[in-house]
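Encoded as structure tokens, the structure appears first; notes follow it.
Removed from the display is one protein chain of the complex; every other protein chain stays in position.
Going in written order, the chains are labelled A, B, C, D, E, F and G, and every chain counts its residues from 1.
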Amino acid sequence: MNAAEYLGHSFLDLGRQARTGVPEAVFAPGKTAAQLVSIAGRFLDSRSNLLVTKCDEAKRAALRRAHPGLHASARSGLVWKLFEKPRGGRKPIGFLSAGTSDLPVLLEAALTAAFLGHRVKVYSDCGVAGLHRTVKRLGQLEGCGVLVVVAGMEGALPTVVSALTGKPVIAVPTSTGYGAAQGGLTTLHAMVGSCSPTVAVVNIDNGFGAGCMASAINREIG
Amino acid sequence: MNAAEYLGHSFLDLGRQARTGVPEAVFAPGKTAAQLVSIAGRFLDSRSNLLVTKCDEAKRAALRRAHPGLHASARSGLVWKLFEKPRGGRKPIGFLSAGTSDLPVLLEAALTAAFLGHRVKVYSDCGVAGLHRTVKRLGQLEGCGVLVVVAGMEGALPTVVSALTGKPVIAVPTSTGYGAAQGGLTTLHAMVGSCSPTVAVVNIDNGFGAGCMASAINREIG
Amino acid sequence: MNAAEYLGHSFLDLGRQARTGVPEAVFAPGKTAAQLVSIAGRFLDSRSNLLVTKCDEAKRAALRRAHPGLHASARSGLVWKLFEKPRGGRKPIGFLSAGTSDLPVLLEAALTAAFLGHRVKVYSDCGVAGLHRTVKRLGQLEGCGVLVVVAGMEGALPTVVSALTGKPVIAVPTSTGYGAAQGGLTTLHAMVGSCSPTVAVVNIDNGFGAGCMASAINREIG
Amino acid sequence: MNAAEYLGHSFLDLGRQARTGVPEAVFAPGKTAAQLVSIAGRFLDSRSNLLVTKCDEAKRAALRRAHPGLHASARSGLVWKLFEKPRGGRKPIGFLSAGTSDLPVLLEAALTAAFLGHRVKVYSDCGVAGLHRTVKRLGQLEGCGVLVVVAGMEGALPTVVSALTGKPVIAVPTSTGYGAAQGGLTTLHAMVGSCSPTVAVVNIDNGFGAGCMASAINREIG
Amino acid sequence: MNAAEYLGHSFLDLGRQARTGVPEAVFAPGKTAAQLVSIAGRFLDSRSNLLVTKCDEAKRAALRRAHPGLHASARSGLVWKLFEKPRGGRKPIGFLSAGTSDLPVLLEAALTAAFLGHRVKVYSDCGVAGLHRTVKRLGQLEGCGVLVVVAGMEGALPTVVSALTGKPVIAVPTSTGYGAAQGGLTTLHAMVGSCSPTVAVVNIDNGFGAGCMASAINREIG
Amino acid sequence: MNAAEYLGHSFLDLGRQARTGVPEAVFAPGKTAAQLVSIAGRFLDSRSNLLVTKCDEAKRAALRRAHPGLHASARSGLVWKLFEKPRGGRKPIGFLSAGTSDLPVLLEAALTAAFLGHRVKVYSDCGVAGLHRTVKRLGQLEGCGVLVVVAGMEGALPTVVSALTGKPVIAVPTSTGYGAAQGGLTTLHAMVGSCSPTVAVVNIDNGFGAGCMASAINREIG
Amino acid sequence: MNAAEYLGHSFLDLGRQARTGVPEAVFAPGKTAAQLVSIAGRFLDSRSNLLVTKCDEAKRAALRRAHPGLHASARSGLVWKLFEKPRGGRKPIGFLSAGTSDLPVLLEAALTAAFLGHRVKVYSDCGVAGLHRTVKRLGQLEGCGVLVVVAGMEGALPTVVSALTGKPVIAVPTSTGYGAAQGGLTTLHAMVGSCSPTVAVVNIDNGFGAGCMASAINREIG
Partner (left out) sequence: MNAAEYLGHSFLDLGRQARTGVPEAVFAPGKTAAQLVSIAGRFLDSRSNLLVTKCDEAKRAALRRAHPGLHASARSGLVWKLFEKPRGGRKPIGFLSAGTSDLPVLLEAALTAAFLGHRVKVYSDCGVAGLHRTVKRLGQLEGCGVLVVVAGMEGALPTVVSALTGKPVIAVPTSTGYGAAQGGLTTLHAMVGSCSPTVAVVNIDNGFGAGCMASAINREIG
């Protein structure tokens, strides 16, 4: 019964294959600090750009202790190292959210896009409960080719933004509600059922995915 | 085994006891046309105000054939007879919906309130995809003390209306969406999780309940 | 990659815009004690009425240490400061619940309404398992224009209260059950499907929302 | 490939084995009229008591055309033939429901118990929206050892009846609601989460099961 | 804003009204140790029988420190004091479960029935994966008038027991599975959909309710 | 706007690529009779074995009218044509179900395996409510290397069969229950959570898949 | 009680306001043929481009009888009239699906994009069960800037396509599965949880929305 040994050599290829425009991202939950330190070390040794997502405080500390050159953002849970800045799109990407509780996901999305070489415009004060402010912010986002809109609860913001701008909107539901919000599932379903047809949706709290999707679109824009 | 006979005499008390301000309403689904005709006959015989809800075309026809004095509304599925007009509130009640598919429920709500003696203001062209129009309509509803807002899909309209007016909003989710809308459950949950705290919600497609609730509030307003 | 700096100036507008009758409330979950202290400071500096909801013991302590003038209620999780008492409605608002486990939500609702300037009548001993007592309490609530009813489990209390009084009832489901209660979702759905048409429902455990909705109605009552 | 022939001889044992006190019931949905006629024929040939449940109009007609001696109840969807009346319990069994739409399930339950030899007391006018009438009916059920309570929507009736009487209550949720009722699932979950501990629940619309369970208890009572 | 004071006097009536045959039970979750100690004190002062359910280790310790005469059962989470033994039924009640993980709920049910004055027969080794043993145990339960069957996972045991004995079975789903078990909901639904019609179901892990329901039936048996 | 023409040539490759041991099956729902006739024609022209699943009466008739050589089974909804009998396994495959309503799915599974060249043993009278018969049937299945067990409702049969035989069991949940069965989802989840570890599950009513999976295993057995 | 008359004049503004790049689409379900004919007439009178979605055979026939110049596609359920061809993007948009049952949604998406002025490349033979063919097709789509991928069941195709191409993928779940597919909800959730971060999702069967979203992106591409 030596299955464990048999497995030994296959543990070495953990990361996803690098592909054009998708970052070498490491999803921290479910990995120990020791595993993350070891994985990060392999990226750094080969001077590959590294992005670790959903990293809690203890793992951020362990990573930076082991690899002092790493950058970290407490609010978004990201840890990263850029050896060579990718070429992003020509236009900036716009990021909006409604309130403070959506901020971590908003930052995860915006920093992911910045990590991938794009310019970002970020506003966190655009809830549908204050529509004039929302309208004002949209004026400042006119130069963007694609927008990422982060919202929890009833998830109305992507619909409103999409209807007012006509731009493609990547909607990110968040898990910040409670009760009938069902951990974000209601927000996800509400966004998917938006009455505006230029909204597409990613997973709950998936700021990283929204940043990547917006980046892929923005690179096509040129 | 004579259970059926035993039951015989208890079938006679079908309707809900009349209470102050709640209409003697009969819910048509699950009852045959013949049962409805017989129930309606008892109301008419005693000259009690009668309201039948969710009545399909065949049942409406059967009721009016049997009782020629009845009124019917094809879009809302209501059938009614008013012997004595109740005293409604002093202010009108406002009713809004986003699009055509929400119209049957909007009408069910507004006609129920009218049946209960209230003046009603009704607008069906207020979707969040056209915000200036929504804002314009809200100006016309300033004199109302309570608003009923009907919406399907992502259900954002009650939140927007409530935030813009500060008035109490009775929200009615509709089953008009598809897929992730889950027959209206997503809309219900999204409305319940509204980021505006002056929204309360009734059952999916329950225009009748919204009309009754708004009526009860409006009577208290005076 | 300076997204974080770019965001810097937009963090300053966290609170929801003050609107007539809706309190400047701060939802504590998902915010750190330090963030809450800073937000509260801005309210106090501008002498704006402040209400913090769902505040656990540690956050309550941190807030009161930093801002000694704040009031706090351990059972309801509220922290508040009133600079100018708002003008509430002419009538008191009635608040009922079934048992001890619903008490925190009942208090959150009643204290919110009191914070908004209303007189409140509160009873926590009205479960459907003891109907005579329920009936007795309802007599004491006759002068109220709107009632808030808090219940968990099968959620029957709002239906019974609404049927016995004919008054508009704001129903608040609680998460106090277990198993088939599904964290309050069953109670929410049962209340939404009430056989009484003068019941409207807010989110699970949302005492704050019920207090605001009752306040908005009570202000319209005059 | 002669699987069909291979199966031939095993089609003959369709019915569930007769056991003490559980009727030889045939569940009609999913069986064709021809299959039901054939199955019923075998019962009649062997002079075994027969009970067919959930039988629609066409199947009832086909069964009675083929076997003129059968009895049928249109409202409850039952078809039956009693060769030898079983010995039921010493006490009657009580059956209650709230309104007309629950009547088919109430009758299915009561007729099943009658078919099994018990005396039944049946009241269909006991909704929680009219509590004095409910209380009055309970007085008439004092001699019963077990009660079957049928209700839809918020499902409060079993809790109220159980609390007022202290008797064991078999609760039957019905599928008569809509929207958040989710075809009866909400009512089922609400009944299972009843705040009264002397309530146990059977499947949605399962009047037959409730009748059998009450029968089994009543036989034990003696 | 003195709502808290206003509430003061109504906190005193926490317990459910004593009714014939339903224990004065206190549900521990959601109450602090201090609250439990105070509630228990009131029972003891008035020499009323006391049963506290779902009590964790810390609360059990606090209760026994404050009130040395209390009994406690670590496995079932019950704490109790009997001043006067109630008169139970003439027959014993049978309790079965499949495996060790269902033991706490099995004991909660059996001890509740014992607390209510009944004799109990308890077997925890009757899973459907070992059918001959199940069959053997059923022989030992022949004198019982009602059975309580506790099971998790696919929840097959109540069906098998009910089919083999023809006795009324109170089924208790447990939350011991994982994944598709959904915290016991799957087991609950499977039991409710049992192919045996003499099974009725209580809430997930609700050993207390099963004990009360079996007690109510057993008292009727005599 | 000539998208339709553009698509023209790609409509020709409808069927799934033939692979070793998986039949060229055509799933009838969602296809018109005309489409099925055309697809079947292409199979027959190339003398490829053809199996059409879930075929209702009208489609079966249309297929046989157009292609007189086709075989059809009304109960299972299968239509087929075997040009060359595949080589099945050395051992027979065993198929069991509980009652008549599970028969269509049982036959779909068994006929699929027969179509793939295997010998089949089929019993439809093995419900857990009659355990001695179940045990007797299992004796007749001793020579089988793999068993397919079809059941609805609480789905206990695969667990019992697997525990009694120790053989690998492919479990097929059916949609024959109602209410809490949720169209088969409860049965699916209960089977997946079986307390026997030698059970694996396919989709609700998926007799075809179970037949293919058993066939693939049986071919490996030799 | 003249609410119906009051409503009269507000029925005239049914359509959503034309916005840059979003078609004047009319959702047919829930509208009668007469309503659709009238709505279409208003578009034609004002020479506005018209697109009607999810149109069944009877409604298509009614529309073309009333307005002979309309085009219709039976498979996709679209009816349309182009007065002025919009200027689409410079690059073609790629559309892929797995099998025949996804074809209606694939065509709805592709024809919507074509209606909006874009060139389209469409392949319906790309299921993950035949990976070499999928890979071959992807070569033919290299010139596209954005891809729409339609799939039912386990919904794996968008993940595979996105991983192989690195292009932004709009994923459309379809309702073609059964059982555990839950009408497409499982496919929707699986796509939202894709392990590829350049996938965003629209509602179940929402080919129209996917076509609009891809169009909005493609217009930004230039």
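Everything that follows uses one rule, which is that a contact is a pair of C-beta atoms (placed from the backbone, for glycine too) under 8 Å apart; a residue touches a chain by one contact, two chains touch by 3 or more.
A quick note: this is a predicted structure, and the numbers were derived from the prediction, not measured.
> Going by the touch rule at the top, give the shown chains the omitted chain contacts.
Touch partners of the hidden chain, whole complex considered, are A, E, F, G.
> Considering the whole complex, which of E:V79, E:A180, E:A200 or E:A214 touches the chain not shown?
E:A180
> Which listed residue, A:A98, A:L188 or A:C212, touches the chain dropped from view?
A:L188
> At which residues does chain A meet the chain that is not included here?
Residues of chain A in touch with the missing chain: 1-4, 6-7, 10-11, 13-14, 16-17, 27, 29-31, 35, 173, 175, 183-185, 188, 203-206.
> Please give every residue of chain E in contact with the chain that is not shown.
73, 80, 82, 85, 99-101, 103, 107, 110-111, 114-115, 120-125, 127, 129-130, 133, 176, 178-182
> When the complex is taken as a whole, what residues of chain G touch the one chain not shown?
On the chain G side, contact with the omitted chain comes from 98-99, 127-131, 135, 153-156, 159-160, 163-164, 177, 179-182, 186-196.
Please note the rule applied: only the chains that are shown with their structure count from here on.
> By that same contact rule, can you tell me which chains touch chain A and chain E alike?
C
> Please compute the angle of the rotation superposing chain C on chain F (C-alpha atoms), rounded to a multiple of 5 degrees.
An angle of 180 degrees brings one copy onto the other.
> Looking at chain B with chain C, do both copies bring the same residues to the contact (over half shared) or different ones?
same
> For chain D, give me the residues that contact two or more of the other chains.
Where chain D meets two or more other chains at a single residue, that happens at 99, 127, 129-130, 163, 179-182, 188, 192-193, 196, 203, 206.
> Any two chains that touch count here, so list every such pair.
The list of touching pairs comes to A-B, A-C, A-G, B-C, B-D, B-G, C-D, C-E, D-E, D-F, E-F, F-G.
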